[in-house]
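With one protein chain held back, the other chains of the complex are shown just where they sit.
Moving on to chain A:
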């Protein structure tokens, strides 16, 4: 009578056993890797918008300060989106015939809001506040990236809780003088105060307790 299990069966069994053990591990590893991938974190994904607004032109070429349009960034949790009146403040004079601006003009005269798509979308149980970050020396570019180089706004940082906490635990490397808060090109120069000095000057004491962000 032939053996039921030939010597090869040992190998098969080992491979199967190894497979059974590694498959879930690989699966978990895969999910873990996916969760940290730019795809899962929404990084660098262009989001279609109702108006082809180009930050490269406005923030870059024209060097308009961020706060001209995002006017509540220093006082409110929300940085604020410009009203159509803000757009037409300039575009009633310049490019006032541009077909690209047709939706803006229509919206303004019809008194209907433009439904922009949110790019930096935090979960609803996160209460982020722009004003406190800006007043403590965290610049726009730190979280939003080089907006002046983006034809359409994309998310530059993961905006994950771990990423937030990294800075809340050690904010100094991300601080800059308040005069350069909206600057896209600022680099610490030799004459600039050291990060620790900035932290002291602006009384930077970020908290890491749950209710700091979750309420």
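In this text, contacts are C-beta pairs under 8 Å (C-beta built on N, C-alpha and C of every residue); 3 or more make two chains touch, one makes a residue touch a chain; residues count from 1.
By our rule, contacts and distances are computed from a predicted model.
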Undepicted complex member, UniProt protein name, chosen from "4Fe-4S ferredoxin-type domain-containing protein", "ABC transporter substrate-binding protein", "Phosphate transport system permease protein PstA" or "Succinate dehydrogenase iron-sulfur subunit": "4Fe-4S ferredoxin-type domain-containing protein"
Option from A:118, A:169 or A:187 whose C-beta touches the chain left out: A:118
Options A:132, A:149 or A:165, residue touching the unrepresented chain: A:132
Residue of A:37, A:52, A:77 or A:96 in touch with the missing chain, whole complex considered: A:77
On chain A, residues whose C-beta touches the chain left out of the figure: 42, 47, 72, 75-78, 80-86, 107-108, 111-119, 121, 123-125, 127, 129, 131-132, 135-136, 202-203, 205, 209-212, 214-215
